[in-house]
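Note that one protein chain is taken out, while the other chains of the complex remain in position.
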Amino acid sequence: MSDTKKFMFLNRRAPYGTIHAWESLEVVLIAAAFEQEVSLMFVDDGVFELVKGQDTSEIGMKNFSPTYRTLGDYEVRHMYVDKASLEARGLTAEDLVEVEWEDWETEETVDNIVEVVDSDKVVELMEESDVVFSF
Amino acid sequence: MSELHTVNKSPFEKNSLETCLRLSKAGSSILLYEDAVYGALKNTVITDLVSSAAGDRKVYVLEPDLKARGLSADRVIEGVEMVDYAGFVDLVDASNKVQAWV
Partner (left out) sequence: MPIEVNGKTLETDEEGYLVNLDDWEPGVAEVMAKEDDLELTDEHWEIINFLREYYEEYQIAPAVRVLTKAVGKRLGKDKGNSKYLYGLFPYGPGKQACRYAGLPKPTGCV
């Protein structure tokens, strides 16, 4: 397990208007299957990806917001949200989806791995990562 | 007959909406769709700018794009009107010119 690298996926784009958000999510699903240590960071318009209650039935596009809720099953351990980006957009933590995580062996659970963090913490988390993938 | 301006980019990522608001005449209409619907939200860094523009211009937002993004009517700035696709067509029909801020 010493070969495990810390991957961070940095999401800065809104869903639907461009393909970036969906592509990032697909790469996250693949990366987690290779048993790397994966965390997600949502900054700028990326915070809109996690807004609850999305309904794309009238725009003819796939609604991929429910997929974020299964990321805990893909061993994504942390989903961080930049507080300043959230506030600039009139959003709060209550507006975002909740993602449960469970260790299948020990049955240890975390009710919600989505965590709002301040700028200093964002810097620190990016610094700790071996690779940061930008979308 | 008035002019219709359309904006489809997020105001937090591009300055299309800001420039549109700066360079559009009083009495014209502005329609926000796709990622520009984020410009119709209350309590954001751009809310004041949009609210004040809504004073002498008519600002519309496309409801299907709001719904897709999980944003309900109560999040929309006072004075900004929600329209559906048919309303979009009516707006185009009622304008003598459509200018897109892409």
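The chains carry the letters A and B, assigned in the order they are written, with residues numbered from 1 in each.
The rule is simple: a contact is a pair of C-beta atoms (placed from the backbone, for glycine too) under 8 Å apart; a residue touches a chain by one contact, two chains touch by 3 or more.
Keep in mind the model is a prediction, meaning the values are calculated, not measured.
Participant: Which shown chains does the chain we cannot see touch?
Facilitator: Computed over the complete complex, the missing chain touches A.
Participant: Check each of A:T18, A:N63 or A:N112 against the chain that is not shown and name the one that touches it.
Facilitator: Checking the options A:T18, A:N63 or A:N112, the one contacting the hidden chain is A:N63.
Participant: In the complete complex, which positions of subunit A touch the hidden chain?
Facilitator: Listed in rising order, the touching residues are 26, 29-30, 32-33, 62-64, 66-67, 69-70, 73-74, 104.
As a convention for this text, only the chains that are shown with their structure count from here on.
Participant: Roughly how many whole angstrom separate the Cα centroids of subunit A and subunit B?
Facilitator: It comes to 29 Å between the two C-alpha centres.
Participant: Quick one: in the complex, what on subunit A touches subunit B?
Facilitator: By the definition above, subunit A touches subunit B via 13-18, 44-45, 48, 51-59, 61, 63, 65, 88-90, 95.
Participant: Note which residues of subunit B are touching subunit A in the complex, please.
Facilitator: Within the complex, subunit B contacts subunit A at residues 8-10, 12-13, 34-35, 38, 41-45, 47, 63-65, 67-72, 75.
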